[in-house]
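Structure provided below as structure tokens; questions to follow.
All protein chains of the complex are present and in place, except for one that has been dropped.
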Amino acid sequence: MMDLSVVKKYLREYNASDIHIMEVCGSHTAAIRKLGIQSLLSEHIHLISGPGCPVCVTASSYIDKLLQLARAGKCVVTFGDLIRVMGSTSSLSIEKGRGARVEIVYSPFELVKMAKSEPNTQFIFAAIGFETTTPIYALLLEQLITENIQNVQFLTALKTMPPVIEHLCSLSAPIDGFLAPGHVSVITGSDIFLPIAKRYHLPFGVSGFLGEELLVAIYGIVKAKDKGCVMNFYPTVVQAKGNQKAQECVQKYFVKTDAAWRGMGIISDSGLKIREEYNIYDAGSADLIEDKKSNQACRCDEVLMGKISPIQCPLYKKVCNPLNPQGACMVSSEGSCHAYYTNG
Amino acid sequence: MSKNYVTMAHGSGGLETEKLIDEVFATAFGNEYLSQMEDSTIVCGSHKIALTTDSFVVTPTEFPGGDIGRLCICGTVNDLLMRGAMPKYLTCGFIIEEGASIDSLKTIAQSMGETAREANVLIVAGDTKVVNGKGDIYINTTGVGFIDKEQEELGARRCEQGDCIIVSGKLGEHHAAILSSRMNIENHIQSDCAPLNQMVVALLEEKIQIHAMRDVTRGGLATILKELAVASNKNFIICEDSLPVSDTIKDFCGLLGLDPLYMGNEGKMVAIVSKNHAQRAVEIIQSSSYGHDAAIIGHIENGDGKLLMETSIGGLRNLEVLTGEGLPRIC
Partner (left out) sequence: MCVALPGKVIKLNDTDAVVDFNGNQLTAKTGLVDIQLGDYCLVHAGCILQKVEADEAKKLAALMEEIEAFT
């Protein structure tokens, strides 16, 4: 394995033309901030946070629909991250304070026990996520069907990475390489980024989440500037073709659809929805495309696309902070603005 | 965050709690004592006495390593100790929801008695109210401790350039013990709920130059240190590799997307000690009950209230107080 001190020295002393590397994984955003990675890099290497946080890219109309279901007496079950995200006027946290039933779980499979123990309650799972999480929803759906559990539905806002990455590249955003999402790649395989890499002559480095792994991946991307290639720096869990069993499970229950990315509009075929034949398990996910900014001056959309850094947003720290978030990037602990604010 | 409703984040010990205290309570009855925002308040009488109060609402009331009874004594005792006061008397007020089991109450009271004896305090007054509900139990304890008139007051104002930052043991254990059962994760993590009398008395008896002490409760170490940094107007610099954290807690946090720096304890303290006395202070704490894993984790520099950490990879991370509830994240 590479001597880390050699890697660190190279990155610290890099003096060639400026290079912009985008990461598209909320956990990478958090890890980079927590480890203070930027402080180890030369001023010519810029890390940009892209649309890698599924909470951040969920349109406000999705939240509004979820709140509508909560107010109608359904029990909304969710991962913790979604609870404080504002829709156009309210959030799950606020509705919970007003008496709505909102349950936070570690795993969607906890729904099975909940649904069986309360057959008269209608449960709605807030099914957001990228390719890492979708196979889990597919497996859960399979279990619900097999065991004929009828009081669970999903409200989905499932998205896939390659279309949004392609979209960013097509905008000619100033990006010289991508830190490819580590756990998405576990499912999809690293080969999925090859067509984009070759088309735009960009290096992709699939990275894990430890300091050493991130530094080596950044090193590889810098070294491979202008080469259209995909480098797998996370071979312990990422293979070229990914987890094919998981991919087949997803294909069985989900189909491609257009999806709305908060601040970016609709990107065609960038989402997944439950197949028609299993529609009874869908809580009304279609057409949730409207996205209302709660503050018109909010520039989350430009932050998500890597066009500006959080500190360039006029609201950052002046109006917008974790106590008073104006946009999704500040609400989610993996959002770029939140990460900047809490970790400097 | 809603402007009109209390949410769970207001109880987390972080930014939202601070805002609630500021806007609602300080506005209504703030004074020079309250505004110091130390763990307990020193007032004059025939001795200098320290006063503090705390309420305990943890559910479940019993958890690995302790229960609400042990907690309500330790929390208040430790708040007094952190100002260098010897805890002597406690009051306790119960608000009990109808339906709570008498046996549970007996167990809790038993814990309170045992812990009070361990901490050398007497419970000298109490009150009980019963309200409608579903059987939950809430306890408030108020504590009085005495301080030697000659003793210089401990607090943020005394922190100086060059001081060492010491933590008395492993981080995150209470919070992780409570959360483990809620999240269906099995482990042997126990709450570290404990009274810190022995280590504080030993430090004071040996006249260790302590400038400030804080117990590491909700909000976690980072929140406590950031508050101290701001209140003292100094920069606090800590080193990630020096932080005592068990591998079990590290992986627990890794599973749920949490950070040990923001996980609460109930039996650990931070001590700001002058450089020359720091090593001896660590030895004293290590040989006391509940202090075996004490370590120097950083130092103080002149500055403007920053909390900075040198990460395990050699990077520099800026730390702020906890925001939100510290809920497990997945995506």
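Quick notes on this structure:
The letters A and B name the chains in turn, as written, and every chain counts its residues from 1.
Everything that follows uses one rule, which is that a residue touches a chain if its C-beta (ideal position, glycine included) is under 8 Å from a C-beta of that chain, and two chains touch if they have at least 3 such contacts.
Remember, it's a predicted structure, so these values are computed and weren't measured experimentally.
Counting contacts over the entire complex, the absent chain touches A, B. Summary of contacts with the chain left out: across A:N243, A:S270 or A:Q326, the touching residue is A:N243.
Considering the full assembly, A:P54 is the residue among A:G36, A:P54, A:G211 or A:G263 that touches the omitted chain.
Of B:P60, B:G135, B:G162 or B:G254, it is B:G254 that touches the chain left out of the display. Only one of A:Y14, A:F79, A:F154 or A:F178 touches the absent chain when the whole complex is considered: A:F79. Only one of A:K34, A:H183, A:R262 or A:R299 touches the absent chain when the whole complex is considered: A:H183. Remark: the omitted chain is touched by one listed residue; of A:T89, A:S107 or A:Q251 this is A:S107.
In the full complex, chain A touches the hidden chain at residues 1-2, 24-28, 52-54, 79, 106-110, 129-130, 132-133, 135-136, 139, 142, 181-184, 186-187, 216, 219-220, 223-224, 227, 231-233, 235-238, 243, 245-246, 249. Although one chain is hidden here, its contacts on chain B can still be listed: residues 180, 184-189, 247-248, 250-252, 254-257, 329-331.
In the analysis below, only the chains that are shown with their structure count from here on.
Chain centres here are Cα means. That of chain A falls 35 Å from that of chain B. Listing the residues of chain A that touch chain B in their complex gives 8, 26-27, 30, 33-40, 53-55, 79-81, 83-84, 90, 93-94, 96-98, 104, 106, 110, 128-130, 133, 211-212, 215, 322-324, 333-334, 341-344.
On the chain B side of its complex with chain A, the touching residues are 1-2, 5-9, 15-16, 19, 183-185, 255-257, 259, 309-320, 323-324, 327-331.
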